[in-house]
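With one protein chain withheld, the remaining protein chains of the complex are depicted in position.
After this line comes chain A, so read on.
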Amino acid sequence: MIYTENLSKTFRRGREEVHALVDLSLKIEAGEFVAVLGPSGSGKSTLLNLIGLLDRPTSGRISIAGKPCEKLGTRETVILRRNIIGFVFQQFLLVPTMTALENVLLPMYFAGVPAPQARKRAVELLHRVGLGNRLSHLPSQMSGGEIQRVAVARALANNPSILLADEPTGNLDSYTAQEVFNLLREINQAGTTVVVVTHNAELAASLPRVITIRDGKVITDVKKGTPVA
């Protein structure tokens, strides 16, 4: 499902060159639930952005759902991003002036889903994440946990095969964080490949596979019980 080979990403910060990722290779199969663990600055978010096609690697190869992506055109990138990938961000990113329902509708609007159908699915998704009674609430009228669940519902709008979550619990208390993780687990059990970037080792430990990254390299890759690398 997700495949990278010798993936490198180098940023320029002023005169300094920052090697965010160095020759990183990994393989994530369809239906896996993976935690990418690492301290801040380890390159884990960069990895997620590359997999999510929000950014391009400096060198190396990446393929998503069997499609080599490093040379994709803008148009194809948009289509992959729209249909294959769902994103959940750390900073509770909702459009502040749109209701929960409208925020979930947004990806379907861009994908050109007919309005009645989109509405039906958005309502379904919000019910599924436990927000059936919050459809017309604005982000300012909801708690952090609720906002993050709206974000999860939005990520699922176009029925993606991969859900990428960048520190989805970073700004939540431990109880709410656990709830969001449970939600992600449910989604994974329904067949979606889920990759979660986190620095919460405790939560990560409960997942079937944990990849630890430091200085742009994979340090350990543990599948429940058996170390792989």
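By our rule, a residue touches a chain if its C-beta (ideal position, glycine included) is under 8 Å from a C-beta of that chain, and two chains touch if they have at least 3 such contacts; residues count from 1.
Here, contacts and distances are computed from a predicted model.
For the chain of the complex excluded from view, the name given in UniProt is "ABC transporter permease" [choices: "Cytochrome c oxidase subunit 1", "ABC transporter permease", "Phosphoribosylformylglycinamidine synthase subunit PurL" or "Secreted protein"]. Of the listed positions A:V36, A:I51 or A:A118, the one in contact with the omitted chain in the full complex is A:A118. Among A:R121, A:R134 or A:R154, the one in contact with the hidden chain is A:R154.
When the full complex is taken into account, the listed residue touching the unshown chain is A:L105, out of A:L105, A:I162, A:V180 or A:V222. In the complete assembly, the contact with the undisplayed chain comes from A:G52, out of A:G52, A:G145 or A:P168. Residues of chain A in touch with the missing chain: 49, 52, 54-55, 74-75, 78, 81-83, 86-87, 89, 93, 95, 97-98, 102, 105-111, 115, 118, 154-155, 157-158.
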